[in-house]
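What you see is the complex with one protein chain gone and the rest in place.
Every chain is named by a letter (A, B and C) in the order it is written, and numbering of its residues begins at 1.
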Amino acid sequence: MKRISFTSDYMEGAHPLIMQRLMETNLEKTPGYGTDAYCEAAKAKIRSACHAPEGEIFFLVGGTQTNATVIDGLLQSYQGVIAAETGHIGVHEAGAIEFGGHKVLTLPHKNGKITAEQIEKLLCDYANDANRDHMVMPGMAYLSQPTEYGTLYSRAELTQISSVCRAHRMPLYVDGARLAYALACPENDVSLADLAALCDAFYIGGTKCGALFGEAVVLPRPGLIPHFFTIIKQHGALLAKGRLLGIQFDTLFTDGLYEKLGAPAMAAADHIRAALRECGYTLCFDSPTNQVFCILDNDTMARLAQKVDFGFWEKYDDTHTIVRFATSWATDMGDVKLLKDALRDAWQ
Amino acid sequence: MKRISFTSDYMEGAHPLIMQRLMETNLEKTPGYGTDAYCEAAKAKIRSACHAPEGEIFFLVGGTQTNATVIDGLLQSYQGVIAAETGHIGVHEAGAIEFGGHKVLTLPHKNGKITAEQIEKLLCDYANDANRDHMVMPGMAYLSQPTEYGTLYSRAELTQISSVCRAHRMPLYVDGARLAYALACPENDVSLADLAALCDAFYIGGTKCGALFGEAVVLPRPGLIPHFFTIIKQHGALLAKGRLLGIQFDTLFTDGLYEKLGAPAMAAADHIRAALRECGYTLCFDSPTNQVFCILDNDTMARLAQKVDFGFWEKYDDTHTIVRFATSWATDMGDVKLLKDALRDAWQ
Amino acid sequence: MKRISFTSDYMEGAHPLIMQRLMETNLEKTPGYGTDAYCEAAKAKIRSACHAPEGEIFFLVGGTQTNATVIDGLLQSYQGVIAAETGHIGVHEAGAIEFGGHKVLTLPHKNGKITAEQIEKLLCDYANDANRDHMVMPGMAYLSQPTEYGTLYSRAELTQISSVCRAHRMPLYVDGARLAYALACPENDVSLADLAALCDAFYIGGTKCGALFGEAVVLPRPGLIPHFFTIIKQHGALLAKGRLLGIQFDTLFTDGLYEKLGAPAMAAADHIRAALRECGYTLCFDSPTNQVFCILDNDTMARLAQKVDFGFWEKYDDTHTIVRFATSWATDMGDVKLLKDALRDAWQ
Partner (left out) sequence: MKRISFTSDYMEGAHPLIMQRLMETNLEKTPGYGTDAYCEAAKAKIRSACHAPEGEIFFLVGGTQTNATVIDGLLQSYQGVIAAETGHIGVHEAGAIEFGGHKVLTLPHKNGKITAEQIEKLLCDYANDANRDHMVMPGMAYLSQPTEYGTLYSRAELTQISSVCRAHRMPLYVDGARLAYALACPENDVSLADLAALCDAFYIGGTKCGALFGEAVVLPRPGLIPHFFTIIKQHGALLAKGRLLGIQFDTLFTDGLYEKLGAPAMAAADHIRAALRECGYTLCFDSPTNQVFCILDNDTMARLAQKVDFGFWEKYDDTHTIVRFATSWATDMGDVKLLKDALRDAWQ
C-alpha cells in the first residue's frame, strides 16, 4: 500500500509549467548571475504584481540564505534583528545570523506572532536603558508571513508594526517562505502590494511555493541596500546560471500563477482540519494556512505513524506531542482522503 | 558637602601595593606580550593558589574581551554558549559573542543563576530534536561567580553543573569578574581550587578587584585551547607591555592578597544591607556579596539621588525602580555612614 | 545573423539526460535536505568513481559557496588558507573567505599554479618566524584543477604538494569547478581516484560541467569535518529540495557520464586554439583545457567583438588585452566554425 506523506511542503519538484519552460530554454545561452533577459522579465512582473514600479528585485536560492543575506545587508555591524522567539532565523538556521555577526533579539510570541506594542516597548526600553551603548542596538524587525505556526498577520497588524518601525527609522523585513499560502488563504487581507507598501524588504518564497528552488527578494524602494549584488556574492548566494531563477519566477508571475498556486494546498488543509475536528483531535496554533498542527497522545501518534509520514513539531507534555501536517500546491486529494481514513483509524 | 558614590566597583584605581610595584619597576626593560618574568611569577602563584600545577594562565585586559576571546577559543564555529538570560555575555557586551559568530543560548534564571537540571534539559532537548542539525549546537556553558545579581553558586551546585557538562563532554567556563567578592563572602564555599577542579576555564577578575585593569584566565588542564596566544592577538586582546598584568597579578597573589581584598567590600555591603532593612527598604535578589539591590519607589529614589550616586538597575513597575549600591575593596566606611544617613533621610 | 558566444562555460542549462530525470521525478515526494534516496545513490556512485568507499559526500549549490563552506569547515578560527594569488577564493568571491573570518595567504603563481616548494617554503618561513604567534597560521592549501587559467596539475605535482601538506599535517583541498574538463583533457593524468588519494577534500563541479547547478564535495576519509551538515546550513548552503542535487549527480555518475562529458568542449577548444595559431594570434597561459586565452590588440578585439561574445580577462598593456574563449559540454561545432571565420576576418 502506498505510504502517504504530509511531512513538509517542499517534497515535490516544481509546478509543471516551470518544468516545461526549463526544458524549452535548456540549451539557450544566456549571461550569468541574473543579468539575463528572463530575470529582467521576471523582475518586471514582480514589480507589477507588487505595485512597486521602482522596486529592486534579487533572486536567491534558499530561505536561510536569503534571510542571512538580507539581514546582513540591512543591519549595521553593531545591530541586531528583532524577531519572535519562534522565528526561523533564531531557531532553525543553525546560527546563520550570528555567523554574520548579528544577534537575534527575541520577543515572546503568540501563535508565532509578535505585536507592534512589543516592538515599540523593546525600542523604548532600549532607548531608556542607561546601558544601551553597551547593548546590541535593535536595527530591524523580522516577521514571517505566514509564521512558522501557519498564522497570519492582518493588514491592520502589519500596518501598526510598519508604523512603529518607521517612527523609529528601522527597516521591517518579512520572510515569505510560504507566502503563496498566505495569499491563497481566505482569511488573509495582506496583498503583495500591501507588503511592498508596508515593508522595507520582503521575500517571495519559491522553494515551498511551486519552484524547484528560489526566493525573490523585493526592496520596494530602491537604494536601500547599496552593493547588494556583492553582498549576495560574499554570502555565497549568487547562482551562476541565474536565469534558472528568472525563468521560474517569470512563470510564477505570469497570469497570476503565484497568487493562485496555493489554492489546492488550502483546500487540502481545510479538509484535514475538518477531519481532525470531526474525529475529536485537538488542533492548535489556530493556523488557517497550509500547515495544520494538532496535539496527539503518543499512542495515537504511534498508530498514525504506521501509515502516514508527518512532522514531529515539539513535545507537548510527557504523553503528548504536537505534530504538523503540511500540504502544498501539489498535494493530491487522494492522499488527503487516505490521511482522513488513517486519522479515523488511529483515533480510539 | 562631599558627594558619595556607590555606582560601581570599578571607580577607584588600584590597590596601593600594586601602584607601588608599578612605580618601582617602571623603568625596567622587559620583553613584551607577557613573556616577562613578572608574568611567569604571577602565573606560578595563581597555579599554586588554584592547586592547578599544570594550569595554563593567560592575562587579558578587560572582562568583555576575556569572555569573547575565551568563548571563541572554546567553541567550534557552529556552536553556541549556554548562559542565563541575565548573563553579562548576552546583555551588556554589545554583541561581542555574536561578533565572533556564536549564538548565546539563554536559559531563564533565578536571581541570576541557572541549574544543572536546566542545562541537562537543554542538552537533552537538543539531542532529541529531529531538527538538531539545523540548530546551533550547545558547545559550552557560561556562569558567573558571583552572578550579575550578586548571588553565588554553592560548591554543591557547581559540582552538579560540572557533572552535567562533563557527562556531555562540554566545557564549563566561569566569569569571575568579581571573584574576590565571592571569595571574601562568608556564605561562599567555592574556593579557587574548587573552580580549577570543577571548571574547564575561568577567569580571576582584576579590574573590579584591586587591579587597575586585567583578568587572569585559568585553564586548569593544559592544551584545552590550542594556539590561544594567537587567538588573543586576533581578538586585539594582547597587551604589548604584558608585564603590567604580570606585576598586578603577582601582587594580588602574593601573601593571599586577592583572597583578603574583598573583606572591606563585604563589611560595607553588610552595613548597607542592615541599614536598608532597618529603614524598611525592600532588598531584592538576595545577594550576599558586594552588590546590594533594593526596590525604591521613584519619589524616594529621586530624594536619595540628591545626595548619593548609585546604579539604576531596572524598572520594577511604573512607580518603582530597582537600584544597586556597589561596594569595593576601596570603599570608605565614612562613605557608608553617609549613605546610611541619606537612606534614613530619604525614607518617608 | 546569429550572434555567437564563448563568454563562459555556464551559459547553457543541463545535460539532456539530467533534464529528463528531473522531469520524470518531478512530482515524487522525497524528504528534504539531501536525505533522499537519489542523494544516497549519487553518493554511492561518486564513492565508487573516486575509489573512496568510506568517503563522505555533500552536495552544495555553487562554487563560491562550496569554497567558503569547506574552507571554514577545515580551518580553525585563527587559521588561513594558502592559495595562488590568482586563486578564485582570493579574487572573485567578494571576500567570502574573509566573511568567515579567514585570511587568504597568497603565493605567486605560474600560469595559475603553485608548487610544493612554494608551500613548503611558506610553512617553513612561518615556523621559523619569531613573530609567528602574531601571524595568521597557515591551516590548509587550496588549489584548483584546472586552474583559473585552464592549466592542470600533473599527478606528480599533486603528489608532491600532497606530501608537503601531509608532512605538515595540513589538509589539501582542490576546487574542481571545471573538473570534467580536466578529466577529458588528453594531457591530464590525475583521475578522480588520484584526487581522493592525494587530497583531503575536493569538489566535483556540476554547475560548469553539465548540471543546472550543484557541486559535490568529497571528503575521502570520513570524520574530517565534524558536523559539516550544520556548517553547511549555517552558511545558507543547504538546499531544501536536496534531491535535485542527488538526481543531477546520480545522472552525471551513471555510465561514466561525468568523465565523458568534457570531450566536446575539448574538441571545440582544440579547434579554437588551432585557428588562433593559424591566423597568427598569440595564445597565452598555455591552457590545454576548455578555456582558451589569447592576447589581442585592442583594435582587433573591437572588430571581433562585433560578431562574437567572449571574456575580457585582463589588460595586457595599453594597447593589448587578454581575452578568453570558453567552451563547454554543450558547445556547438557550428558556432566554433563561425568563431574561426570571425577570427580570420578580424585579423589584419
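Note that in this section contacts are C-beta pairs under 8 Å (C-beta built on N, C-alpha and C of every residue); 3 or more make two chains touch, one makes a residue touch a chain.
Bear in mind that the values here come from a model prediction, so they are computed numbers and not experimental data.
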*Among the chains included here, which ones are touched by the excluded chain in the whole complex?*
A, B, C
*Could you tell which one of B:G34, B:G63 or B:P288 touches the chain left off the display?*
B:G63
*Hey, which subunit C residues sit against the chain that's not shown?*
77-78, 80, 91-95, 98-99, 101-104, 130-131, 133-136, 312
*Interface with the unshown chain - residue positions in subunit B*: 5, 7-8, 10-14, 16, 19, 22-23, 25-32, 61-66, 68-69, 93-96, 99-100, 207-208, 212-213, 230-231, 233-241, 244, 330
*In the whole complex, what residues of subunit A lie against the chain that is missing from view?*
33, 72, 76-78, 100-101, 133-135, 137, 226-227, 229-231, 233-234, 238
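What we mean here is this: only the chains that are shown with their structure count from here on.
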_Most centrally placed chain, judged by C-alpha centres_ = A
*asked:* So the centre of each chain is just the mean of its C-alpha atoms; given that, what is the distance between subunit A and subunit C in Å?
replied: 33
*Could you list the positions in subunit B whose residues touch two or more of the other chains?*
77-78, 101, 133-135
